[in-house]
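Rest of the complex left out; these chains stay put.
Labels for the chains are A, B, C and D, by order of writing; each one numbers its residues from 1.
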Amino acid sequence: MKKVVTFGEILARLTPPGFKKMSQTNQLEIYYGGTETNVSASLSILGCNAVHVSRVSDDFLGNAAISNLKSNGIDTSFVQKGEEPLGLYFVEPGAVVRSGVISYNRNHSAFRALEPNSIPWAAIFKDADWFHWTGITPAHSENNFLALKEGLMVAKEMGITVSCDPAYRAGLWKYGRKPEDVLKGLVALSDVFIGGAEQFNELLDTDFSLSDEDFKLGSKALMAEFPKLKKIYDKTRTGKNASWHQIEARMWNGKNMFSCEPIEITHIVDRIGTGDAFAAGAIFGELNNFAEKDSVAFANAACAIKHTIEGDANLADFNEINQIAGGNTSGRLIR
Amino acid sequence: MKKVVTFGEILARLTPPGFKKMSQTNQLEIYYGGTETNVSASLSILGCNAVHVSRVSDDFLGNAAISNLKSNGIDTSFVQKGEEPLGLYFVEPGAVVRSGVISYNRNHSAFRALEPNSIPWAAIFKDADWFHWTGITPAHSENNFLALKEGLMVAKEMGITVSCDPAYRAGLWKYGRKPEDVLKGLVALSDVFIGGAEQFNELLDTDFSLSDEDFKLGSKALMAEFPKLKKIYDKTRTGKNASWHQIEARMWNGKNMFSCEPIEITHIVDRIGTGDAFAAGAIFGELNNFAEKDSVAFANAACAIKHTIEGDANLADFNEINQIAGGNTSGRLIR
Amino acid sequence: MKKVVTFGEILARLTPPGFKKMSQTNQLEIYYGGTETNVSASLSILGCNAVHVSRVSDDFLGNAAISNLKSNGIDTSFVQKGEEPLGLYFVEPGAVVRSGVISYNRNHSAFRALEPNSIPWAAIFKDADWFHWTGITPAHSENNFLALKEGLMVAKEMGITVSCDPAYRAGLWKYGRKPEDVLKGLVALSDVFIGGAEQFNELLDTDFSLSDEDFKLGSKALMAEFPKLKKIYDKTRTGKNASWHQIEARMWNGKNMFSCEPIEITHIVDRIGTGDAFAAGAIFGELNNFAEKDSVAFANAACAIKHTIEGDANLADFNEINQIAGGNTSGRLIR
Amino acid sequence: MKKVVTFGEILARLTPPGFKKMSQTNQLEIYYGGTETNVSASLSILGCNAVHVSRVSDDFLGNAAISNLKSNGIDTSFVQKGEEPLGLYFVEPGAVVRSGVISYNRNHSAFRALEPNSIPWAAIFKDADWFHWTGITPAHSENNFLALKEGLMVAKEMGITVSCDPAYRAGLWKYGRKPEDVLKGLVALSDVFIGGAEQFNELLDTDFSLSDEDFKLGSKALMAEFPKLKKIYDKTRTGKNASWHQIEARMWNGKNMFSCEPIEITHIVDRIGTGDAFAAGAIFGELNNFAEKDSVAFANAACAIKHTIEGDANLADFNEINQIAGGNTSGRLIR
């Protein structure tokens, strides 16, 4: 069983049922997520030993969050507890021409207050095969940045493969550091890059388009800048509206580009966490040495099926994803 | 802040959750609406001072209805209370090829019993910029017709701009008067007409089609008959089925026709109240002196987004509608 | 009023709300169904006197199942009770590319234990016009097979018209007999066959395709083998994915093929029981001597509207189905 | 199987979940009831052939009401349909010191418009053992009074035993007749009287107290005035508050009084319909010739258990009630 480590904030998502506005309802649904733990949930369900490192509130909400991670089989031994509240986000869901809206409440969360030198990285990485981080974590606070950097240094020393999803989130990064500087330093310590033109341009100050040609050129440029990188996974999304998207994926292995059939999501159930599902799919392919084409198709299928699953994490198992990766997108009822 | 007055029945809508038949459920959802108060709700949320004049039951249901109007910011100072019950309607929602079905219970409602000379119109219209009425109100009862007529006479005296949505509802008009006669008299007191070929033909005994050409010709004919009219707003709907419509709008200002891009609603959430959302959008454009093209686009966008909102009223705010009016119908998630 | 008899297991369906995975919810929805009682429910709602023969658990769940059948007007006088539990099935609903999954719990149900000679068929068939069976019943157990065979023998003696939906379900048939042998013997006692190429090939060991030409050839071959058959009703389904299907129907009356317009179900609400809705529609057309074309269109419309109704049974009434059969698939709101 | 006929309005009850005020919720629970059909539901569940005569709206709500009656096994063959809406009532539930509040919407219901000579009483009473009426029905309208009177005359001719619960409801009786006059005429046609001091005093213009002594004296006086009466069943209720009552019952058979142990309802779930449950219990005892003491205890137990059942009707079966009637009020879990 492969061992994967993730590190990041655990958030509770609070959202009105159906398509109600917040002012229309006295009921909310609650889900637990966060970009990195979404990856760990999916990998755990796919059969990996997934360890998530984080810090939650020392109250019944923090306990419920841990309980939820455990229910997906995630090892929560290294989740710390603190006096600050659990990070939250509220979502008013969108549909068709109406945008969903997210309102965050995590500026003073238990995770942001995590002490940099409080994490026993060497113990955590013992026997580990993989470490995954995202650009959200270093965007929160100096503490979070330092803790992540520590982890990456230890991972390097211990020879753990590292993947990154350096999603640049403009609304964060309030504590002083410049995102480009921080992210460059961290990407340099990574082996697998999950991102495309948008991320290339942020890191390299370039102007690549979404075309396949530019994906190849950008990938080359990125690998030139960050020579530790061996693989670049990218997905693109074209949307008719909030309820109907099409997704497509491609990968650069330093020499060739591999792509897969686009998948049309005609009736989106929940769009949140689909990027994390993609990342988990790509990591799973890499961990299990899938052929390049298969790995791309698996990541795209993982992303696709997440659009039909409520909540933040991709709860689909290997068979469900693999069937789609194999080209069967009929969704036929299984008796 | 613009002040707008509306007058009409407040109804409670009772509907099974999801797509259940009435016989399948022991739970109903309750919403409060009514064609004119839907307009006031939208205008209040858009930032107007909206006063709704009505009469509800003097019980906890009437109180809940008032409470709901207040929650949207509507001024309910001129909502009277009476012994008769609140008007109700039950809806079995439709989907795809299945028609939704409405069953009304309002023949003996508190609103129908409203005394004609009980409304202090002059006080209500003080500082008002606009008065909106629909063809539903005079269709209920002699009392309702007379009260509306009083209001229109006072509005004329006080120079208030008047809009009308003379929707002819065949199932009403049980108290004796002929709809054409009544509506003609009331439209003659109005400045902005919301309607198209169907309404033209009812009022003028003509046979206009839904074509742009006929919209122009019909508008001219209507303005010839009712010289107080200055603007005519019309929307057209083409539907694949109960779950998928396309809407389009146009306006005649006495000289030219203005239209906008059609918007496709691929996954309808709630179709009720979309016409009222359109009316509110048109009134808002007029109140704020939008350019003609912008006003049409705003009304169409308001109508479009209402299809994604549960309940009777359009709860979208200015930014949400304006983004769609500006052509962004992607429904992209806002973080 | 026509009298119709059906015989088969009553199942409770347990399913998470919305699109949740079983592990995501502490709430389930419960519906009562079963392929043959779904047919009786639809025919009862269409105005027939529908008698369903079955056996349920002698506990509050069995009582609730009977209560549910009664609520649809089904005569449950011949539903026996036993110590074994009610048959159940759990469904994780699918969407788009995600397959719904069914997990059955009925191997030791009250129905399977029904004693063959315990059913007073002659009394049940008194004044009856029709008897309907499916291939699910003889697939359960020797007891169920024998009881059905008894019923068919009595029906033959009493001259009752018999329809069959010999759906071959590979997951069943665990008690020893070979499905082809059993089904052949039972189809030989039937007058109306509901099925197409798949069923032809199972029964005749042929290789017909889904083409119209093969439907005609297959129907001829089937009638040659089973000379009691007078009509063959078939529906075909093409699916974009789990949320979007198109259905089409055709019928062979021994001489000619009759077909109807395909209907597109762009937003599937519940796909389960759509085949049973089709069967009930076909039986209703036959019982009421509809013209062939009308009967096919009615069956197809019944199948179509079921996709928009939650639960196992088609709860649509005659007017709702007939409007669609007549070509109005707009799903326009009815006030 | 005993056959019992009841006659009266079917109402839908709409009530917020839990203890919410109407203005606090966007969800309501819906139940179907009405004092006489509550009696028929209980008797049907106890094993009688219960026929309920009524008139409902010809829409999906009326259909749902009929469907609900059928689910309890009630014969609805004589339920008419009409254009007027179904009678409704809204309830804000009470608790402890807070009173529950009921708001009715039934002044113009389908039931009130029932034509007096439209009911085939002789056919309905064929093979019937019992007819039950209450004081609510003649309080609605002249039509309802006349229809009931017709039924009582036919019942008398056909020798059907008649029970009455002449509950005088001050809020009704708006159509002109004086309640005392009407009720006296109808009670004179009845055999079993369900009521006590309050009803005695209304009918006889007396001033009896709730004491056992006065119950005896009042019963004698009532029987003197209405010589057809053979039994008088009465229950008394003492309440700590809205959540905690104690109930007690007694009966006069013309010679002796029979009483039973009081039952304490320490945690009331639903108080509505408890009087109807009592009536059904008394009728069941009489129909089955229970010993007097047993019949009183059974009626009291039926009343008691209804306090623990949601909705209007007593859904408890014979064993559940009989266990309590036998003195076992422990509510011990049955595995």
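By definition in this document, a contact is a pair of C-beta atoms (placed from the backbone, for glycine too) under 8 Å apart; a residue touches a chain by one contact, two chains touch by 3 or more.
Keep in mind the model is a prediction, meaning the values are calculated, not measured.
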(message) Every chain here is the same sequence and 4 are shown, so how many copies does the full assembly contain in this file?
(response) 6
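Everything that follows uses one rule, which is that only the chains that are shown with their structure count from here on.
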(message) Using the stated contact rule, I'd like to know whether A-D or B-C comes out ahead in C-beta pair count.
(response) B-C
(request) Using residue numbers, check each pair in C-D, B-D or A-C against A-B and return the one sharing over half of the contact pairs. (result) A-C
(message) Rounded to a whole Å, what is the gap between the Cα centroids of subunit B and subunit C?
(response) 45
(message) Taking the mean of the CA coordinates per chain, how far is subunit A from subunit D in Å?
(response) 62
(message) Counting only residues that touch at least two other chains, what does the list for subunit A look like?
(response) 20, 24, 267
(message) Can you tell me which positions in subunit B touch subunit A when the two form their complex?
(response) 71, 263-270, 301, 304-305, 307-311, 315-316, 320, 323-324, 329-335
(message) For the complex, give me every residue of subunit B touching subunit D.
(response) 14, 17, 21-23, 25-31, 57, 59-61, 63-64, 67-68, 84-86, 88, 90, 92, 101, 103-105, 107-108
(message) Per the contact definition, I'd like the list of subunit C residues that touch subunit A in the complex.
(response) 18-21, 23-24, 94-102, 104, 169, 171, 239-244, 267, 271-272
